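Yeah, one chain of the complex is gone here, protein chain that is, but the others are all in their spots.
Entry: chain A
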Amino acid sequence: MIDSVLQNDKKITEEKLQELLHQMWLIRFFDEKVDEFFAKGLIHGTTHLCVGQEATAAGAIAVLEERDKITSTHRGHGHCIAKGADVKRMMAELFGRVTGYCKGKGGSMHIADLDKGNLGANGIVGGGIPIAVGAALTSQMKKLGYVTISFFGDGATNEGSFHEAINMASIWKLPVIFFCENNQYGMSGPVKEMVNIVNIADRAKSYGIPGVVVDGNDIFTVMKVTAEAVERARNGEGPTLIEAKTYRWKGHSKSDGKKYRTREEEMEWRTRRDPIARMEKVLIEEGILNEEQARSIEQRAKQDIEDAVKFAENSPMPSLDSLLEDVYA
């Protein structure tokens, strides 16, 4: 698989693969740190962690160019990091500080980084999907050539917005990719009980577009499949629905007893299907990394998150004057 990735896409160099491993660690450590601070009451509100889902965000966005765009979800830290956000400013946002991406007004669910093509996380399940279609429409009308990936969960595919948006994108052949991270649950609802089909990708049939199922914990497959969808989109052939089967290790959000699933199931995904361990193993086997380099990449990511925390802690709170600012442009 890795060979085909390297062959398919000359831009994916060995260096880039090492960088991607670093990025996956960043995502993991970021969310584990958030989890810890949340438990200690140092971060308020709510957060949705994507630990265990690192390969979908990192893999799909890896094949994009900087000008390409994404829309994200309530579980969006990974997408945000993969699209090039600075973890310092992300952490500062979660701490509600003025140095955060949204000056402390948005929090976890609303981080946007328009300069980097991240059109925003979204607190509304399914809310970002039509927005991605609009961004793709701009690309088509202005002949800008960029593509947009819309990320959403399995649960979101039961929202009307998903169906309306995908149909519209299909009839207009818009350069957009619908990327479903099927982590098996929408809050406590198992996907098996919420849809009467085995693969969500099959929903693509009703809209006349390709639907592809991919192992979402294998970054190489994610990259390959997404690269193909990106090419289709850039060639004016329209959207693709990708369903990546994955798993969130943590609960849905805070105070989730995870009563809806078994310990065995969790352990299976954590030990045998960990996307980071899997990638690392392949890179070592392929001679792209040695064990020592792998540990140093991990350490560097850990340090980056420590630095982000320091930055956030040392950042000022927003002034009350800012309360009324930014409602209207």
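Throughout what follows, contacts are C-beta pairs under 8 Å (C-beta built on N, C-alpha and C of every residue); 3 or more make two chains touch, one makes a residue touch a chain; residues count from 1.
Note that in this section contacts and distances are computed from a predicted model.
J.: For the chain that is missing from this picture, which UniProt protein name fits: "Acetyl-CoA acetyltransferase", "Rieske 2Fe-2S domain-containing protein", "Alpha-ketoacid dehydrogenase subunit beta" or "Protein-arginine kinase"?
T.: Per the UniProt record, that chain is "Alpha-ketoacid dehydrogenase subunit beta".
J.: For the full complex, which residue in A:114, A:187, A:267 or A:317 touches the chain that was left out?
T.: In the complete complex, the chain left out is touched by residue A:114.
J.: Can you say which of A:62, A:80 or A:133 touches the chain missing from this structure?
T.: Spelled out, the listed residue whose C-beta touches the missing chain is A:133.
J.: Which of these, A:12, A:102 or A:244, touches the one chain of the complex that we don't see?
T.: Final answer for the missing-chain contact: A:102.
J.: For chain A, enumerate the residues touching the unshown chain of the complex.
T.: Against the missing chain, chain A presents residues 69, 71, 100-106, 110, 112, 114, 119-120, 122-124, 127, 129-139, 141-142, 148, 160-161, 164-165, 167-168, 171, 325-329.
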